[in-house]
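For this depiction, one protein chain was excluded, whereas all remaining protein chains were kept in their positions.
We call the chains A and B, going by the order they appear; numbering starts again at 1 in every chain.
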Amino acid sequence: MKARIKITLKNGVLDPQGKAIANALGALGFDGVDGVRQGKYIELELSESDPKRAEAEVKAMCEQLLANTVIENYQFELEPA
Amino acid sequence: MASGSPAVAHVTPDLAAEHGLSSEEYAHLLDILGRAPSLTELGIFSVMWSEHCSYKSSKVWLRLLPTEGPRVIQGPGENAGVVDLGDGDAAIFKMESHNHPSFIEPYQGAATGVGGIMRDVFTMGARPVANLNALRFGEPDHPKTRHLVSGVVAGIGGYGNCIGVPTVGGEVNFDEGYNTNILVNAMCVGLARTDRIFYAAAKGTGHSVVYVGSKTGRDGIHGATMASAEFNDDTEEKRPTVQVGDPFTEKLLVEACLELMATDAIIAIQDMGAAGLTCSCIEMADKGGVGIDLDLDAVPTREQGMSAYDMMLSESQERMLMVLTPGAEEIARAVFTKWGLDFAIVGITTDTGRLVARHKGETKVDVPIDVLANSAPEYKRPWVLPEPPEAIDPSDVAPPESIEAALEAMIGSPHLCSRAWVWEQYDHMVMADTLVRPGGDAAVVRIHGTNKGLAATADVTPRYCAADPREGGKQAVAEVWRNLTATGAEPIAITDCLNFGNPERPEIMGQFVGCIEGMVEACNTLDFPVVSGNVSLYNETNGQAIPPTPAIGGIGLIPDITQIARIAPTAPDQNLVLIGPERGHLGQSLYMQIVLDAKLGAPPPVDLEAEKRAGDLVRSLIREDGVAAVHDISDGGLLIALCEMALAGNIGIELAPYQGNLPLHAVLFGEDQGRYIVAVDGDGQDILTRASESGLPARLLGRTGGDAITMGDESVFPLARLRELHEGWLPEHMRTI
Partner (left out) sequence: MKSSVIVFPGSNCDRDVAVSLEQLTGHAPAMVWHGEAVVPDSDLIVLPGGFSYGDYLRSGAMAAHSPIMTDIIAKARAGVAVLGICNGFQVLTETRLLPGILMRNASLKFICRDVLLRVERDDTIFTNHYTKGDVIRIPVAHHDGNYFSDDDTIRALEDEGRVVLRYCDADGTIGEDSNPNGSRANIAGVIDKTGRILGLMPHPERLADEALGGTDGAPMFRSLLEALH
């Protein structure tokens, strides 16, 4: 199966890159942007086909390596191959 | 010969033209093969005969450059030049352009430029110890400039910082002539032992040809031909061919290669750079006088369905090709596996003299190596040298409203302001051997574990070259020699990166020829051979060529690192002595450009004999511990050089009133060549005597002290104000990207 993982900064954590993107959008004349938060997107190809086991596996991967839960949240969805 | 002719896929003269081959060149190719080429063979010939790989327009002129000297171990023709530093130490260095890729994708273009030049150096057995660069951008306010500056600087830093090689020097210029053709010239200096230098010659048959590093993708296919093509308005379409750099893999590759080089496993080694597998196979086989049979099915690939054409021409980065001694395969495999890198035996050296490549049971390439390597066309293109402009008398150049106003305009201009915003993005201290950091005349790194230092710099003054290519070529070499000397180094050798427009235009070819002739004269007089280099032509867009830009990178040796001169005066009451002529030459000066908005007249002439005498004197003084600081005088003239010294030392200067006959603005801003400012603890009289004995003019300028630069009672320039102007412009300009 395929796992699509989104990793974002927790609320309250300063996001200098997001701030820079907001400034750049403003400079380009996009005035309607009230806030920008940026993050990471990761795709995994899993050999596991059981959704329950895959979910547990991806969760462990996020907790242990893919996200730093001091500052980051993660969410993911699984898609059958 | 074992293999049959490769299947001929519908190669037509039109397809050949699309590959950049002229009709004469295609006819020549048919002649060599005695048949039509396969598609892969066409691709191979087109890259090998591209300007970038073959130097077909420049070769006849490059032969004029002196390439030998007592310290030269290897001149041009290998991956990089090698010089002897004594005690078994050797320096290996080269400079190379990555102009077009950096314009299309500044971060990756500049990053892969740095990666490529480092591979050229560690391929030969050297640990890279210093990176430099010479960057030219368009006008500061051109809509693309900020984006390009920001991307190129970040890309150079991103690659060099990650690898852990300090970026210690270079130059950054802005000129409208580069609006649509920026220049990114990267230089790398490495250190090796003289008895462990590795070459490309694949001597002996029956040896394994081994592929190491990253996997092959479709990156940069035809990068080498792109690098030799003129830009036009749909160049943006070429984006997909840009390579992406992976400095982490390159770091592993450096360590793995150096680890294997400590054994006797390697016969020959070559980086896969421009034209990738093709170029590296042909160069290794040609130099070793052998053939190579390649099994393309064994090449590690990272994309599905790659053809022989893709694999032979891919410019994926961070890859090397090696020929191993018999039985060494497993030692080598163990080293590369330890570092987590791909390792594959992809071929064998043969006695056929041919490059044969098979893929999926078919012979895709079967070409004679000797002919392919040495049959590239060679052109002596028509050229005209421009009429050198007349020298302008200093009294004919308008004075400024006030000296204060002129100085403020100049010190805070894009041309003369501090480059700290740039070099603070480069790790210039990693390896913990950087003795002189960026911002001086030349950077100095310690030769690790010794008491010796290596000075390095990169320079050229394109506006001089544009006005008079011969004088400009001379000046570029002389300025490098002078900058090295100003640290106390003995200048040893140079690498060149010759950036010009379309050589098919006689006036551009004339610029090239003139610059080469000037360089030849300077190299000969200063005993300063060229040991490596690169030519980048067709730097033009819609017929608008860049100013001629022969960037020169030089290195020098400091035998004792306790005797290094820096530009910063070290205490109050030090006397400042000017060594060298005062003629007030303002033609093509920055004063003229910034204050008068003109680029007129002849550039300052370089008297090479006087240059040598002045440099030899300054070097002797440094080595006798006779000086507290030294700075050469270049862009902007005397007063700018004095400001740079004052700001570096954070100490003011009291200048004695000028008593001579020249207009004051010509004295302060003239760009006469062959000059140094020396700060001394004593009264400086002995230096005046020594200069006079060497037949050199010299005079006392004033002394250090206070917190301003003062001239008599009239002019006062507070350091704080100068610093604000000098350090403020670039960060402020780049703030709004």
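Assume a residue touches a chain if its C-beta (ideal position, glycine included) is under 8 Å from a C-beta of that chain, and two chains touch if they have at least 3 such contacts.
Fair warning: this is a prediction, and the values are worked out from it, not measured in the lab.
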{"item": "Contact residue for the chain not shown (choose from B:L65, B:A90, B:A186 or B:L252)", "value": "B:L252"}
{"item": "Selected residue (touches chain absent from view) among B:A17, B:M306 or B:L435", "value": "B:L435"}
{"item": "Option touching the unshown chain, where B:Y426, B:Y464, B:W481 or B:F669 are the choices", "value": "B:Y426"}
{"item": "Contacts of subunit B with the absent chain, listed as residue ranges", "value": "154, 157-158, 161-164, 246-249, 251-252, 338-340, 420, 423-435, 437, 446, 561"}
{"item": "Residues in subunit A touching the chain absent from view", "value": "12-14, 16-17, 20, 64-66, 68, 70-71"}
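Here is the rule we go by: only the chains that are shown with their structure count from here on.
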{"item": "Interchain centroid distance [CA atoms averaged], subunit A/subunit B, Å", "value": "41"}
